[in-house]
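So the structure is just underneath, and the comments pick up after that.
Missing here is one protein chain; the remaining ones are kept as they sit in the complex.
A, B and C are the chain letters, set down in written order, and residue numbers restart from 1 in every chain.
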Amino acid sequence: MSDPTDQPRSGSADQPRSGQIVRPYGDTTGDGMVQLSFTLPIEHSKVAEGAAEQLANKMGMDPALVVHAKPMGQGFTFFVVYGRVSHLVDTSKVEVVERDFPLLTPKEANAAIKQSLRRRLVVVGACIGTDAHTVGIDAILNIKGFAGEKGLEYYREIKVVNLGAQVSVPELVEAARTERADAVLVSQVVTQRDAHLLNTREMSAAFREAYPAASRPLLVVGGPRFNEGMAAELGVDRVFSRGTTPGEVASYLVHRATHGRDGAPQSTSSILAAPKEKAS
Amino acid sequence: MSDPTDQPRSGSADQPRSGQIVRPYGDTTGDGMVQLSFTLPIEHSKVAEGAAEQLANKMGMDPALVVHAKPMGQGFTFFVVYGRVSHLVDTSKVEVVERDFPLLTPKEANAAIKQSLRRRLVVVGACIGTDAHTVGIDAILNIKGFAGEKGLEYYREIKVVNLGAQVSVPELVEAARTERADAVLVSQVVTQRDAHLLNTREMSAAFREAYPAASRPLLVVGGPRFNEGMAAELGVDRVFSRGTTPGEVASYLVHRATHGRDGAPQSTSSILAAPKEKAS
Amino acid sequence: MTTTSRLGIEATDVRRARTLASEVGQPIVDLARQHTTVSVERATLRLAGLAGADPDGTPWVNRLADVVRADTGLEHGVALPVWDAMVRGEAEDLMTLAQKAAAGSVTFRLPEGQDAVAARAAARSSVGAGIARVDRQRAAREQMIATVGDAPRKPWIYLIVATGDIHEDIPQAQAAAREGADVIAVIRSTGQSLLDFVPEGATREGFAGTYATQENFRLMRAALDETSRELGRYVRLTNYASGLCMPEIAALAGLERLDMMLNDSMYGILFRDINPIRTFVDQRFSRQVHARAGIIINTGEDNYLTTADAVEAAHTVTTSQLLNEFFAKEAGLEDWQLGLGHAFEIDPEVPDSFRLELAHAMLARELFPDAPLKWMPPTRHMTGDIFRGYLLDGFFNLVGALTGQGILLVGMMTEAVVTPWISDRDLALQNVRYVMNAAGRLHEDFHPAPDGFIADRARHVLGEAIGLLEQIRDDTDESGDPPLLAAIADGTFGLMKRPADKGRGLDGVARKAPGYYNPATEVLDGENLDGES
Partner (left out) sequence: MTTTSRLGIEATDVRRARTLASEVGQPIVDLARQHTTVSVERATLRLAGLAGADPDGTPWVNRLADVVRADTGLEHGVALPVWDAMVRGEAEDLMTLAQKAAAGSVTFRLPEGQDAVAARAAARSSVGAGIARVDRQRAAREQMIATVGDAPRKPWIYLIVATGDIHEDIPQAQAAAREGADVIAVIRSTGQSLLDFVPEGATREGFAGTYATQENFRLMRAALDETSRELGRYVRLTNYASGLCMPEIAALAGLERLDMMLNDSMYGILFRDINPIRTFVDQRFSRQVHARAGIIINTGEDNYLTTADAVEAAHTVTTSQLLNEFFAKEAGLEDWQLGLGHAFEIDPEVPDSFRLELAHAMLARELFPDAPLKWMPPTRHMTGDIFRGYLLDGFFNLVGALTGQGILLVGMMTEAVVTPWISDRDLALQNVRYVMNAAGRLHEDFHPAPDGFIADRARHVLGEAIGLLEQIRDDTDESGDPPLLAAIADGTFGLMKRPADKGRGLDGVARKAPGYYNPATEVLDGENLDGES
């Protein structure tokens, strides 16, 4: 999912990229074909099929062929629609959070931490709220790791405190304080009723409340249904989505540890944002 | 697919119907959730995923979650996207061709023909162009029929001439003349590059050319991918789509035979449109 | 070979595995009998009819039990102090007593002598009424099945609803039943398992599930009764007797005629970090209630495979099934009530994955021939590729058909995406129906060679399970805990270390004092209870 080279990609979120204009491809260049399915809360009838076509038309499918209509229970009909859209996709308009830091090996990461922090980097991780899906955060933190990469516990210069599942925000803030965390890593997998967004906002607000701006630990959230462009909106420093590997996270943390919040190289062995232990 | 009662539905294509405003239903009323899949002709990357999201956004999905992205061959990526659309579907705006004639049993149909035509109704059927899919037209015409209903050959008062597959338009016109066809039934199943539309237009033009307007046989086309609202556009009298049963077709033919083109009851035993054998 | 095993399994190995499970389980049973928990006590009050909550939403059973505990401690049970107060005329009913207790206007004591005899009698009669209601519900279920009919075939088709809103759940459950579901499970909101109280009333918000409450149970059961009559077959209802309130939820399930309950002997310990002793005590009580109520339990072995590798950890499933069986039988459950869990969770990229799944499923079938095994669909290796997911679910269903599963949890193509949509359920049922109709009797043609890949694998897994049970039996710790507790503390299961003196809910556990009295356990333990009272 991520670029295999170890150099940062050019063109991050806000820079224009030289783009391509493309359309969906069914079996011929430019045919614009897509497949759509949905349920409408109406009994099956010709009108229902027309309604399905109308929805597809509103989505820009024209022609839209209702190829399957199945009555379900009482008052619901499921549809499969095929058709052509004329929307153009302009890849130069796509905003993605490209990796804007170099990918490091664990060795390089350890060296960088040692050199610039002169102590271990402290990471506190948890699933907050009622979320008990720990596999994702464990994949990042536990030695075992993910996709063939070892987790953060494997890094000699990183101290990992994994609080596990269903940790409340106050507990998390407390632990971050106690451990003098440089970074707090939070996982959110359940997204029904936007639980992941609500919990993340609650968490970032609590940290803003509990810490002076300059000494707040780096806040990182991750989970399969996050949009990586939402960091600012959620009040966190970085968002990671599905397929994230531990190496990416470690590299990001090291980059921020050695370059500070503004991305400029840190001149001293300070903690990530501003000195907590010593003056910078 | 059609109304089981034997009375015509009120509200045909152009009359407004008392409608309902609905949205797609995922697991809660009004959630507007739909599923979409398509291929973009670009290599898989974060930008490609962003491009997929952009397309979904343009279709009105917001939020749009790209839940699956699979590189295919060289330069193509397949996507599955889930998300919410805010489009409303207004069923009162749906235009469908509702059945505007009563459904008759074979017995009733025979009686009606006998009474009003005083001879057998002649039907010529074919797959035209290079189309060799005869199962659909056979389902309508052959005794064996479809969905438990006997085909038109079973009707004592209907004479069926089934020309079979890959019939050219001139052959069809010729056969219609020779047989003094009251109705010509044409099937089109292959739709790639709009073959069905092109062939149908060619066919209706040929009949308009070959016959005076008043004596032209009734032109009926059918096939699984036709839109029933396209009759006028295609220059035919009626279009039948997937799931059509022989009884519907027979009932339609009888209705037109006994009510004329304008829908008013025929006063004499004339053929469908205007007299061919005797003066009206 | 002296058996008729299709897998060439030796009867002596099976016996050996069961003996080991009982050696490992019995010390835990003894431990459970020596303890009580706040939730066992509250469940007792619930059986006596105390329901409702204060204006903040704290149930009256919690308010009352908390005060009693503060006044007299937990170790004697709440029954004697509570019914002593009733006999003393402190209130005309339990609700009033709870309100007065909450207001601080009543003090509890531990009655002695004649007072104790009177309190005990009052408690027995009051709780007995609740148990009688449980019995009536069991009879009502049997009656209704006899009248409207039962699910027409095995496996029972098990579908979940999880909107978070009981009033959306109900029409969805009814629709699912009409489409063919034999069992409806209402998934609980995330986090409920860690609440040390049972929420009250009809609830309309939950995350990824709906709160388990008495009123929600009642509403859903009533709706499904209606649908059962409409369809001419009894549609079963399932929920979770799991988490910190396991005993209370079991009691509510018995009172409101739920038909099956998720109830595992170690799930709470391993996956919710609930204290091991709390869990084992709560679990024994809840299973006794289930046994009495005629409720089928569903165990949670599938959960192991969502974090551990389904090939490497296959034997942990077998081990857990054997333990669950032991604990269930000890609590009075019968074979037909044992919905032992297992799951189709092998990475589909593993060569021969389908044959491995078959081997595991056939092993479970042979070990527990009379249990209605609960067969769980792929979840972990489901991705956003809904087409691939639909296919995997089809092959999962095929294993179900080939191995005579009792309860088939229907897999959803959107497993990795959303909680199921109405259309996902419909498509999923269509998948099950196709497989059962087209290949439901394929097992007649299917005879793995006794020395072939499948039989070899099944024997191998059983061997590993026996090895693991031996290892557990021989485990020890400093404080001399039962070996299973020591093993759990070591991280023997799922690599999670859960020491006996840690975990949530520990403060709700008490070692029974000599005078401990609980009218519910008295009835449920039946003849075995002399030791305690």
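Please note the rule applied: a residue touches a chain if its C-beta (ideal position, glycine included) is under 8 Å from a C-beta of that chain, and two chains touch if they have at least 3 such contacts.
Keep in mind that what you see is a predicted model, and the values were worked out from it rather than measured.
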Displayed partners of the chain not shown (whole complex): A, B, C
Candidates C:Ser105, C:Gln143 or C:Asn437 - the one touching the absent chain: C:Asn437
Touching residue (missing chain; options C:Pro27, C:Pro348, C:Gly404 or C:Gly463): C:Pro348
Listed residues C:Ala103, C:Ala140 or C:Ala449, member touching the removed chain: C:Ala449
Residue, one of A:His68, A:Lys93, A:Arg120 or A:His259, that touches the chain absent here: A:His68
Those residues of chain A which, in the complete complex, touch the missing chain: 25-29, 33, 35, 65-70, 80, 82
Contacts of chain C with the absent chain, listed as residue ranges: 348-349, 351-355, 358, 386-388, 390-392, 394-395, 398, 413, 427, 430-431, 434-435, 437-442, 444-449, 452-454
In chain B, positions touching the absent partner: 37-39, 70, 72-74, 76, 78, 129-132, 134-135, 164-166, 190, 192-193, 195, 224
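By definition in this document, only the chains that are shown with their structure count from here on.
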Centre distance in Å when chain B and chain C are each reduced to the mean of their C-alpha atoms: 55
Euclidean distance of C-alpha centroids - chain A vs chain C, Å: 35
Centroid distance [mean C-alpha coordinates] between chain B and chain A, Å: 48
Where chain C touches two or more other chains at once, by residue number: 162, 416, 418-419, 421-422
Interface hub residues of chain A, defined as touching at least two other chains: 37-39, 76
